[in-house]
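== subunit A ==
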Amino acid sequence: MKNIHKSFPGVRALQAVDFTLCEGEIHALMGENGAGKSTLIKVLTGVYSKDSGDIFLKGHDKAVAIHSPQDAQNLGISTVYQEITLCPNLSVAENMFIGRTKGFGQNWKKMNAEADRILKSLDIPAKATQQLGSCSLAVQQMIAIGRAVDMDCKVLILDEPTSSLDEGEVEKLFKLMRDLKAKGVGIIFVTHFLDQVYEVCDKITVLRDGQLVGEYEIENLPRVQLVSKMLGKELDDMSDIKSEQSTYKDSDNNAPVFEAAGLCSDAGIKLFDFYIKKGEVNGFTGLLGSGRSECVRAIFGADRITGGTVKKNGKTVKITKPIDAMKNGIAYLPEDRKRDGIVGDLSVRDNIILALQVMQGFFKPISKAQAYKYADEYIKLLSIKTASADTPIKSLSGGNQQKVLIGRWLLTHPEYLILDEPTRGIDVGTKIDIQKLVLKLASEGMSVTFISSETDEMLRTCSRLVVMRDRKVVGELSGEDLTQNKIMSTIAGGDK
Partner candidate 1 sequence: ACGNSSDSASTDTANDAATTDDAATADTTATDDAAAADDSASSGDLIKVGIINNDPNESGYRTANDKSMKEMFTAENGYEASFAYSLKNDEQITAAQKFIQDGVDYLLLSAADVSGWDSVLQDVADAGVRVILFDRTIDADESLYEASIVSDMAKEGETAVTWLKDQGLDEYNIIHLQGVMGSAAQVGRSGALDEAVKNDGWKLVTQQTAEWNAEKAQQIVQSVIDSGEKFNVIYAESDDMAKGAVAALDKANISHGVGKDVVVMGFDCNKWALEELLNQNWNYDGQCNPFQATYIDEVIKTIEGGGEVAEKTIIMDEKGFDATTITQDDVDSYGI
Partner candidate 2 sequence: MQKSKFSLKNLTDTNLLLMITIVVFFVMYIAAMIFLKAGFLKPQTFFNILNANASLIIVSCGMSLVMITGGIDISVGGVVALVSMCCAVYLDFHNGSVFGAVLIALAIGLGFGIVQGFLVAYLDIQPFIVSLAGMFFARGMTTIVNTNPFNVSNEQFVAAKNTRVIIPGLGTMNKLGKYVDAYVEIGVVVALIIVVLFFCLLRWTKLGRSFYAVGGNQQSALMLGINVKRTKFISHLLCSLMAGIGGFVYFLHVGSGSASHAMGMEMNAIASSIIGGTMLTGGVGNIIGTFFGVLSLSTIQNIVSSVGLDQAWWTGITIAAMLCLFLVVQSVVIARKKR
């Protein structure tokens, strides 16, 4: 790709970007949120039309014209996009094959058999005839990958495929990638996990603010440098965080702010007890689908509560709807940003004030001037990258959307903040910012629940971990016990 330009109204997403991918290499595309990685990929696959620039492909002497994903597929480029882009109303098998096979007729038998073969080879727990919408997020992601790999492709593009996968599945994916590499397939890999980059990649291209920073061999670019290249500045050491964390001293005479007893919801979570103290950061950990999200959703009243009580400062409060929880000072950042978080077409400003507005009530609208003030405040505080406060939130990059949502909840000045996977799909710099923010908030007296798939992160921020398995709370770790091994063994059920 040469000299690619792309701009959206108000944003120059890509400026003069060059990118080269060789046969049989795994090439990482790195950059902070909103750097333009996804945009570059979408230009390459014809989802967006480029403003200028050319794309060259081996075996074609002229620049190739790619106007639609279909063209890209025909040229042997197969892609897994950042947000899962499958059709929820079709069956798993259809999702794997639609749009990429030749011919007029649809042979269900053959297709299902083929799909079952792929599912089996990738160990995906789904049936070919199942409706896709009934699969979990991770399974859908694996299906998308399965589809992309099965294509007889020369170029494979993976845009943050690992953000909703657990470690075992990531390993599977890596093995797959190495196999393909051996077959001479060029792979573009986008992720925010530095470990993963160093595990599989050969080369790294770094983007910043829509501009090319450079292309590097993996050996020549140590982690610290990569990060500074991405951010354009040196990153403070992560050890900072740890030292800050130690400021929290758990004293037993501290009564819990919030307490739940025998809580359960119709989403299928078993009865559980829970408490959190003032200024404490705790976390839920467990494998994918172990019910971490369901726990916090129950506390927030997001699912229908079927039993149990919640106490605030020792007094029982009735929480059946989110608004009850909000009025009691609870804030909840959901894990599925696109579905549960953002209100796509509304401006950043409206998205920031939404929760506060709802709490204030129907007859007390926040004035426009006030709304701008709030918006500007949080855009600055969280350094949100947006053209203006009036930009629709859906045109922000994923990471920046997440920050807007955090801003939304901070604006309500909650006593208890629940963050469900706040760092998913977020670049290293921001991740650390968020972790720091969490600790800062905690030190100011806010209670925080922090959920993340990355154990490192949890260890860094949390002072107490609740371990879950099969939608049950199976253990609680704190203090000395907070080590990687201990967590793993508790999750695996080794202890009990």
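In picking the candidates, the idea was that all candidates are chains of the complex that A comes from, given by their letters.
The rule is short, and it goes like this: a residue touches a chain if its C-beta (ideal position, glycine included) is under 8 Å from a C-beta of that chain, and two chains touch if they have at least 3 such contacts; residues count from 1.
Here the structure is a predicted model, which is why all the values come from computation and not from measurement.
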{"item": "Selected neighbour of subunit A [touch, this complex] from 1 or 2", "value": "2"}
{"item": "List of subunit A residues in touch with candidate 2 within their complex", "value": "45, 47, 68-70, 72-73, 79, 81, 85-91, 94-95, 98-101, 103-106, 131, 266"}
